[in-house]
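The complex appears here without one of its protein chains, the remainder shown in place.
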Amino acid sequence: MVPLEAFQVLSAVLFAIGLYGVMARRSAVLIVMSIELMLNAVNINLIAAASHLDGMGNWANFDGQIIAIFIITVAAAEVGLAMAIILRMYRNRATVNVDEINLMKW
Amino acid sequence: MEWAWLIPVLSFAAVPVIIVLGRFLTGKVSHRSAAALAIAAILGGFIVFWFVFAGFLAADTDTPGCETGVGTEALTCNYKLTWFEAGIPDALTDSFDRIHLEWGILVDPLTIAMLGLATFVALMVQIYSLGYMHGDPRLDWYYAFHALFIASMLTLVLADNFLLLYIAWELVGLCSYLLIGFWHERPEPREAAKKAFIVTRIGDVGLLVGILLLWSHVGSFSMLETFAAIEAGELSEGVVTISALLLFLGAMGKSAQFPFHVWLPDAMEGPTPVSALIHAATMVAAGVYLVARAFPIFSESQTALYIVASIGLITALGAATIALVATDLKRILAYSTISHLGLMMLSLGALGYTAAIFHLLAHGFAKALLFLGAGSVMHSTEELDVRKMGGLRKVMPITAILFSIGALSLGGIPILAGFWSKDEILIAVNKELPLIFIVLTLLTALLSALYMARAMFVVFYGKFAEQFEHVHDAPKTMSITMGLLAIFAIVFGLVALDLPGPFKGIGYFIFYHEGHGLEFVIWLAALSIVLAIAAFIYGYMAYARKSVNLEGARQRFALPLKVAEGKYYIDELYQWSIDRVVLSFSRFIAWIDRALVNDVGINGPADVTRLLGHGLRRHVTGYVYSYALAMALGLIGLAILWWIVST
Amino acid sequence: MSNLDQVALLLIILVPLAGAGLSMLLPRNRPEDAWYFAIFVSAITLVLSVLLFVRYDFEAGGYQFVRVYEWLDAPLNIDLYLAMDGIAAPLVLLNGIVLFGAVLISQTIKHRSRDFFVLLLALGSGVFGVFVVQDLFFLFFFYELAVLPMYLLIGVWGSSTYFDSDRQRLWGLPIRFDLGSYNRLKEYGAMKLMLVLVAGSVLIWVGILAMYVASGQVAEATFSLVDLGALSSAGEFSPAFQTWVFPLFMIGFGVLAGLWPFHTWSPDGHVAAPTGVSMLHAGVLMKLGAFGIIRVGMVLLPEGAQDPLFYAGDFGVSWMAILIIMGTVNVVYGAISAMSQRDLKYIIGYSSVSHMGYVIMGIATLHPVGLTGAVLQMFSHGIMTALMFAMVGAIYERTHIRDITVLNGLMKRMGFASFFFAIAGLASLGLPGLSGFVAEFMVFTGAFKTYLPLAVLAVVGAALTAIYILRLLARTFFGEADPRWEHLTDASPVEKTVGGAFVLILLFVGVWPAPFTRVINVGVESVLQLF
Partner (left out) sequence: MTSANLTANLHLLTPEFALAAFALAIFAIDLFLPNQRKELLGWLSALGLVVLAVVSVLMLAGEKESLYDGLLAVDRFSLFFKVFFMGIGVFIILSSIDFVRQHLDHPGEFYGLLLFSVLGMNLMAMSRELLTAYISLELLSFSLYVMVAYALGNAKSNEGSLKYIIIGALSSAILLYGLSMIYSTLGVTKFDAIRIALSDLNGASPALWAGLALLIAGLGFKLAAVPFHMWAPDAYEGAPLPVTAYLAIASKAAAFALVLRLVAEAFVPVTDRWDQWQVIIVILAAVSMVVGNLVALAQSNLKRLMAYSSIGHVGYILAGIAVLAPDSLLGANGVIFYLVGYSVTSMVVFAALIAFFNATGQEEIPDLAGLADRQPFLAMAVAVGLFSLSGLPIFVGFTIKFYLFTAVANEGYLWLAGLAILTSLISLYYYLQVIRQMYIQPAPAAASEGAEDSSEGAADSPSDHSQPNADSTPEFDDEHTHTPAHHEPATDFVALTRPSVALIAVVFVGLVATVALGVYPAPLLELVEGASAAILPGG
C-alpha cells in the first residue's frame, strides 16, 4: 500500500505550487484558483491521514473525510464570494490585475 | 549686656515698617516718617550700645554668660537662642549627622568697638542724609535700605557663630547692592552695584566653603567651639591653613583687597552718604573684622598670616599709587580706603591685632568725615573732578576746615587719630616681618600723606575756580554731623595712651593673648612724622602754591604714570575675562545644550524612531502577492524558529 | 476634626478630581464661572493641605492619617493605601499653595477656560496623589495623571518662542559660531515634555514590575510600598537585583526632576507653558521626580543606591555617587546655561534645572542634613520659581516681550511685579533671610561631609546664580523709565495677592524654618535608618 509519506509529499508539493501561484499570478482570478489548489492539497492530506491512522490503512477514523467535505463546501462559498468581489472590482476599475490594485499602500 | 541684640533688631524692625508706611503714605509725609523711623532706630541702637559698653566694662567672669575667651584673656560673653535643627535630633552616631543652628550674640571688646563705630557713623550718616538726599523721590526706600544695611552690619559683628555671620555678611552685600545702585536710572550705578555684589560674592564662596570646611571638622558653627577645637589641636595644620585662607578670601572680597578691590572705586556711583557708610564703618570693615574675629584660626597658621600680610601690603601700596593720580575726588578717597584696608590687613598679618582694630576705628571716623566732606562739595558744586576745583575754602569754609582735619588725620599728622594707629601698625610690622615690609609700609605711609595732601590742597586751597562763585556751604544737618566726626578724628587717637579708670587704654581693651600698654618706638615715630609733614609741605607747594612744577616729573615717569592712571588695567583684565571667557563659555555651553544635548541627545532618538517608522512602512507595498510572500516567509520563519527552539 | 483626619488624604485627592469632573458641566461660554469654581475647589485643597501639614504630629513621626481602601484583591493585591510622612507633608502643603496660586493667576485665561481648569485641577489631583499613596500602582497612576494634562495645557494655552540669528565669537577667538535662527514652538515644547517624561516613566514602570516579580519570589507578590519596604529591610532583595533596578527609578524619576542630561524638556516646556502651568510645573511637578527617588528608589533599594558598582582607586562608585555627580553638573551647567539666555522664561527654566540640582545633590548625599535640605529646597524652590513665573507671566501679558535685551526699566511702571520678582530672584541666588539659603545651606552641609569637591563646585554654582539673576534684574527692572512701557499697568490685585503671599512664605521659611525642618527631619530620619 502507498505509504502515508507519499501522500504527504504530494500534498506538500501541491500546496507549494498553490502558494507559488498566489505569489506569481497577477490576475486575481488565477490567484483565487491557486488558493483552491492549496485547499485541495489540504484535502488530500486529510483523507490520506484518515486512511492511515491505525497504521494499517483501515478506515478507522472518519474525521478526516468529514473535515474534507466541510472544506470543499466552505471553499466553494469562498470562491463564490471572491468572484463577486473581483467582479465588482472589474466594474469599478476595469481591471483584475493585482499590480494595478494598489490604491492603498504603506 | 544680654540686650545687645536689640541694637540690630531695632533697625531690622524699622525696615518693614518703613516699607509698609511708604505704600500708604505719600510724598513728604512718607519721607519724613521713613527718615524719622530709621534715625530713631539707629539712635536707639547707639544708646543701647552705651549701656552694653558700660555693662561690659563692669562685667567679669562671674557675670552670667561671660568667660575668658579662647586664645585671649579678654572677656567674652555669649548668649544664644535655638533657631532650628536639622538632621537626626538625637545624633545617635556622631554630631556630624545634625546641625543645630542658633541666633547667638557674642559680646567681647572687638564687638564693642565695632558696635560703637558702626552705630555712631551710621547715625551721623543718616542725619547727614537728611540734607544730602533731600527731595529724592524714593527717600523711603533709601532709609529702609539704610536701616537694613546697618542692621545687617550690626548683626555681623554680634554673631556668635559663623553661619549667622555669613547670613549678615550676605545681607550686607545685598544692601550695598541696593544702595550703590540706588540711582538705578543711570547705567553706571547699576553696573557698579552689580559689580560690587558679584565680586564680593566670589569672595563669599570662599567664606562659605571655609565655614563649611570648619564645620565638617568641628561639627559646630559656633565660633567659640571652633576656636577651642583649634586650640586643642583637633584640626590638622593643613585644614587650619586652608580654612583660614578661605575665610580670608571672603574678607578680601568685602574689604576690597587685591585682586578683589575693583568693585570699591566703582561703588562711588552710589549716593555719597552711602559711600561714607560703606567705606568707613560697615561693609569694608567687615573683612577686617572677620580676620580679627577669626584670629585664633589665623594665628595658628604662619602661612596664612604671611599671606594676609602680603596681600595687605600689595593692596596698600598699589591703591596708594592709584590714589595719587586719580582725578575724581571720591575715587581718590576710595583708593585711599583700599590702601588703608590693606594696612589693616598687613597689621593683622603682623600679629598687630590691636593696631589693626585701632586703625580701623581711627580710619573709620576720618574717612567718614572725608566722604561727608566730599559729599558736601559735590552737593554744592555738582562737580567731582579735582582738576576743575580750587580754593573752595573761600565759599565753603566749614567744609574746608573739617575736610582738612580728616585729611591730616589720615595723613598721619601727630596728635590726630590717624597718627597713633598708623604708628602702632608700623611697630607691629617692624617687629614681626622682614625688612622689606617695613620699608614698603613706610613708603605707603608717605604716599598716603601725599595723596591726602593733594586732595586737600587741590580742592580747597590754591587759586579759586571762578565758576563756583555762587556755591554755598553745607546745610546744618550736614555740617553738624561732620563736626561731630571731626571731633572723633582729632581726639580718638588719645585712647592709645594709658588711661585711668575701667577703660585703661585701647591696648588693654582690644587685644589678642594679653593686654599691653602704649608702645612707642622713637625712630619709627620720628620717621613717620617726618615723612608725613614732608608730604604735606610738598603737597602744599605743588598743589596749592603751584611752586613746584610737576610737568617734568610727569614726563619722566610717563609710563608708570599711565599704568597707575589705568588702575593697573585690572578692571580691563576682568572685563575681558568675563566677556571673552565666562560669557563665551556660557554661550558655548548653551550651544552644547541646544545642539548636542537636546537636538542630538533628545531629538535624535525621536528622529531615528520616526525615520524607522517611515522606512518600515514601505514594507506594506500594496501588492497583494507581496502580502502573500510575507506570510509565506513568516510561516517559514516560524517553522525554522520552532525547529531551533525544540532542538 | 479627628473625623476629618480620617478622610483628609482621600479628600485632597478626590476634591480636585471631582472639581475637574464637575467643571465640565459648567457652561462653555462663561469663562469666569470656570475660574471661580476652580478657585473654590483649589481653596478647599489649600485648606486641606494646610490642615494636614499643621496636624502632622512631628513628635510621633512616621506615617500618619493612614487609610487603606481596597481596590483590587488577589492576584494583584492593590490597595489605595493613603498615608503621609514628614517628607510628603511639606510637599503636600506646597502643592496646595501653588495650585491655589496657579488657579488665581490663570484669571487671564479666557479661551476654553473651562477645559483649562479641568486639566489644571486634574494635574493637581495627580500631584497630591503621588505624595500620599503608599502603593506602587497608585503612585504610578497618579504620577502619570500628573503628566497627562501637560500636553494640552502647554499645547493649547502656551506660547511659542522665536530666536533671531545670533552670531557669537567663541572664546574671543576669531572663530564665530552661528546659533542660527530657530524656533521653539509650543507644540514642540509640549510634545517633548510629554514624551521625555513618559520615557522616564517607562523606566519607572519596568522598575515597578521588577519589584513586583522579585517580591513574588520570596513572598506574596505585592505592589504595596509598605510590604515591599518590609521585605527590603528583611534583606529579601539581593544586592545584585537592587543594583540594576535602582537606576531605573533613579533615571526614571530623575527625568522629571530635571536630571542632567535629561533636562532639556524642562526649559522648553516651561517657556512654552502658560503662566499658571509653568508655576505648577516648575513649582511642584518637578518635585515629584525627586520625591519618587526618595520614596521608591531609596526606601525600597537602599543597597542598590549605595553599594559600589566599581572602584575608582579606593572610592567605591555607587549609583548615589553617580547621582550626586549628575546633580552637581545640574547645578553648574544649569547656571552657566542660564547666563547666556536672553528670554526671561528660559533664564528661569535653566535656573530651575540648576536648583533642582541642589535637590538631587541633597538626596544623593544620604546625609541627614543634606536630605533635609533637599526636601526643604523642594518646598523653597517650588514657591520661589512659581513666584518668578507668575511675575514673568504678568510682564509678558502686558508687554508681549520676554527678551531681556529689549525690556528695561520696568520697575518704574510695574513696581509690585518687579519687587516680587526681585525677591524671588534674591531667594534663588541664596540670599540669607529667604528660604533658598536655608535649604541650599543644608544641602552644602550634607555634601561637605560626604563629597567635598562636589560641594565646593555647588557653592560656586550658587555664586554663578548671582551673576545671571543680577544681570537679569539690572537689565529688565532697573533703569530709566522707557516711554515704550508708558501704557503698562502694575500687577492686578490677584497678582499682588499671589506675589505678596509667596514673598511672605519665602521670608517665613528663610527666617524661621523650624516648623518645616522638624517635620522633614522625622521623615528623613526614617528613610536614612535604612542606610
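Per-chain residue numbering starts at 1, and chain names A, B and C are given in the order in which the chains are listed.
In the analysis below, a residue touches a chain if its C-beta (ideal position, glycine included) is under 8 Å from a C-beta of that chain, and two chains touch if they have at least 3 such contacts.
For clarity, every value in this text was computed on a predicted model and none was experimentally measured.
Undergrad: Which shown chains does the hidden chain touch?
TA: Its contacts among the visible chains are A, B, C.
Undergrad: One chain isn't shown here. Among C:Ala199, C:Ile401 or C:Leu452, which residue touches it?
TA: With C:Ala199, C:Ile401 or C:Leu452 as choices, the missing chain is touched by C:Ala199.
Undergrad: Looking at C:Tyr151, C:Phe419, C:Phe444 or C:Phe516, which residue reaches the missing chain?
TA: Of all options in C:Tyr151, C:Phe419, C:Phe444 or C:Phe516, contact with the hidden chain holds for C:Tyr151.
Undergrad: For chain C, which residues lie in contact with the unshown chain of the complex?
TA: That gives, for chain C, the contact residues 17, 28, 71-73, 75-76, 111-112, 115, 137, 140-142, 144-145, 147-148, 151-152, 155-156, 186-187, 190-191, 194-195, 198-199, 202, 205-206, 209-210, 212-213, 216, 221.
Undergrad: What residue numbers in chain A mark contact with the hidden partner chain?
TA: 4, 8, 11, 15, 18-19, 22, 28, 31-32, 35, 38-39, 41-42, 45-46, 48-50, 52-53, 61, 63-64, 66-67, 70-71, 74, 77-78, 81-82, 85-86, 88-89, 92-93, 101-106
Undergrad: If the hidden chain were put back, which residues of chain B would touch it?
TA: 606, 609-610, 612-614, 616-617, 619-620, 622, 624, 626-628, 630-631, 633-635, 637-639, 641-643, 645-646
What we mean here is this: only the chains that are shown with their structure count from here on.
Undergrad: Roughly how far is chain B from chain C, going centre to centre by Cα mean, in whole Å?
TA: 36
Undergrad: As a quick test, compute the distance in whole Å between the mean CA positions of chain A and chain B.
TA: Centres of chain A and chain B (C-alpha means) sit 97 Å apart.
Undergrad: At least two other chains touched by the same residue of chain B: list those residues.
TA: Residue numbers touching two or more other chains: none in chain B.
Undergrad: Two or more other chains in contact with one residue: find those residues in chain C.
TA: none
Undergrad: In the complex formed with chain B, which residues of chain C make contact?
TA: Touch residues, chain C against chain B: 168-172, 177, 179, 182, 192, 195-196, 261-265, 268, 333, 336-337, 339-341, 367-369, 372-373, 409, 411, 426, 430-433, 437-438, 441-442, 444-445, 448-449, 452, 455-456, 459-460, 462-463, 466-467, 470-471, 474, 478-481, 512-514, 517-518, 520-521, 524-525, 528.
Undergrad: For chain B, which residues are in contact with chain A within the complex?
TA: Answer in residue numbers: 617-618, 620-625, 628-629, 632.
Undergrad: Show me the residue ranges of chain B that touch chain C in the complex, using the header's touch definition.
TA: Against chain C, chain B makes touches at 83-89, 96-99, 163, 166-168, 170-171, 174, 177, 181, 184-187, 190-191, 193-194, 197-198, 201-202, 204-205, 208-209, 212-213, 215-216, 576, 579-591, 593-594, 597-598, 601-603, 606.
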